[in-house]
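Every protein chain but one is kept in place in this view of the complex.
On to chain A.
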Amino acid sequence: MKKIKIGASLAVGAVLAAGLTACGGDSESGTSGSAAKADAANTAVVNASDKKGGNLRYAMSSDWDSPDPGDTYYAFSWNFARNYARALTTFKNAPGNDNLEVVPDLAESLGTPSDGGKTWTYKIRKGVKFDDGTEVTSKDVKYAVERSNFTSELQLGPKYFKQYLVDNPGGYKGPYKDKSEEGLKSIETPDDHTIVFHLNTPFSEFDYLGTMPQTAPVPRAKDTGVNYKKEIVSSGPYKVDSYVPGKEMKLSRNQHWDASTDPLRKALPDTISVALNQNQDDIDNRLMSGALDVDLAGAGLATAAQPKALGNAAQKNHTDVATSNSLTYMTISTKVAPFDNPACRKAVQYAVDKVSVQTGLGGPLAGGEIATTVLPPSVTGYEKFDLYPSANNAGDPAKAKEQLAECGQPNGFTTTLTARADRPKEMAAAQAIQQGLAKAGIKVEIKSYPSGDYFTKYAGAPSFVKSNKVGLSMMKWGADWPSGFGFLQQIVDSRSIKPAGNTNLSETDIKAVDDLFDASTQENDTAKRNAMYGQVDKAVMESGDIVPLTYSNQLLYRPDTISNVFVSAAYSGMYDYLNLGVK
């Protein structure tokens, strides 16, 4: 209760403070940055510049999970880590959807697949040095993958390499327990500049895994396990001078970084500072007054600051409504009656009033754009379509009733909708759905559960879903990498259904979909792969298993103090942190 009161009062204080700042806020200065209009950074580089020097000031209202490149899962962290960690590949430094293209970074070129896509070979650039002056070798990359995926100490990051790489006989226990030189046998380093990955299944998107900071080299001799986050050895243009958890991080130039080995980075600021655990309302005020350059979290202005940013023409020009690569949606359980009948699922598709849901989620800004597809627009493979249209997206009870009649439930039925109790916006959206479905005669009982258990015990446990007749479940999903496979596979491939921790909540089991995924993992032509993801999206929507609600977005603010600003589609719609400079 106290927390709520403090939060409410903070918001009131912040609104007033924001208003007061407006009196002394910055004004148009006639520079190229000020000339940029609202949303300019969505499609173009704002304040393009090669000017070097200065200190780039980041702040964040929380802390990292860990800045250790091998032990982190946040998109902002992966985006920012590129200042001190060079992964095998990364995303193209370009605005718009060009940003989704994977390009080589530490590697000389993208991976070379062989053995039908089960073996991937990379050549490491020569002359890349750690901040201690030693040269980066393929063994450092192998070690980085081993420590990040196979040790019990580093648990914060994803484990895709563990999932896809061939394991040692008996199971590899990671380099902290297995001290052998050979380590994981499925990663070979035939020479200092070649690394070969042997997979247990063909995987055409392996280059995407290469973008994860887990492939950034770590020298075995300098690895201090869970303490490495405070003693990171840099392979990028900046070295980490200090990281004090909960307090700050400071970076300065890595004197051993050689621009000739790095065609992607400009390395403009002399230093970078990050203030942690700052007051979010103060962060927003500082951004708008030019006292801060970037909100590291990249989640956009908080509610209190949004009216000020949008209510003033000069300030509004500094904003970008950016789409993140996540989707808020509702799943319909295909294994729970009467939703085992597709027509009953389609009745729900027509009945949902998406405008009310959007309002419940916080409106177009905080809640996002109304969605009609499973794939968000910023993920490769997205195609725009709407199989269940209704006037103004407000739902069509008449069509819903037609579908109900077709599925043998002309008088409607009662079902259960699960949501996460500690997510008030999700609860509000669930209530909006409840009201929308009631108009079509479908009575919904909302049951809420703690988010910590949501996937392990409730909505993500198929046995619970069936025994409790859970027909509908609220869900939000973001891709670990911005491709159709990265987004869709875990939520609609029948083989991703798990007894607990399941994320295919609808238990979608469509052979054509599974076949498309299989085909895509062996298809090296990107355009053809993307077309397959579009087909998967359509197949799932035709089946009616998922009700897309909103594509999430955020209101970003770019002060006039920084250069080379554009929205990164690859990193969930925050600004791209690779080449930001001080103007």
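Throughout what follows, a contact is a pair of C-beta atoms (placed from the backbone, for glycine too) under 8 Å apart; a residue touches a chain by one contact, two chains touch by 3 or more; residues count from 1.
Just so we're on the same page, contacts and distances are computed from a predicted model.
Chemist: When you check the chain that is not on display against UniProt, which of "BolA family transcriptional regulator", "Guanylate kinase-like domain-containing protein", "Small basic protein" or "ABC transporter permease" does it turn out to be?
Modeler: The record for the missing subunit names the protein "ABC transporter permease".
Chemist: Using the definition of touch stated at the top, determine which of A:Thr224, A:Thr414 or A:Ser463 touches the missing chain.
Modeler: Checking the options A:Thr224, A:Thr414 or A:Ser463, the one contacting the hidden chain is A:Thr224.
Chemist: Who touches the missing chain here, A:Thr43, A:Gln155 or A:Thr414?
Modeler: With A:Thr43, A:Gln155 or A:Thr414 as choices, the missing chain is touched by A:Gln155.
Chemist: Consider the whole complex, including the chain that is not shown, and state which of A:Glu188, A:Asp282, A:Glu369 or A:Glu406 touches that chain.
Modeler: Answer from the full complex: A:Asp282 touches the omitted chain.
Chemist: Who touches the missing chain here, A:Asp167, A:Glu248 or A:Asp270?
Modeler: A:Glu248
Chemist: For chain A, which residues reach the chain that was dropped from this view?
Modeler: 6, 9-10, 12-14, 16-18, 20-21, 23-25, 57, 59, 63, 65, 73, 147, 151-159, 175-176, 223-227, 229-230, 244-248, 275-279, 281-282, 285-286, 288-292, 450, 452-453, 455-456, 500-501, 503
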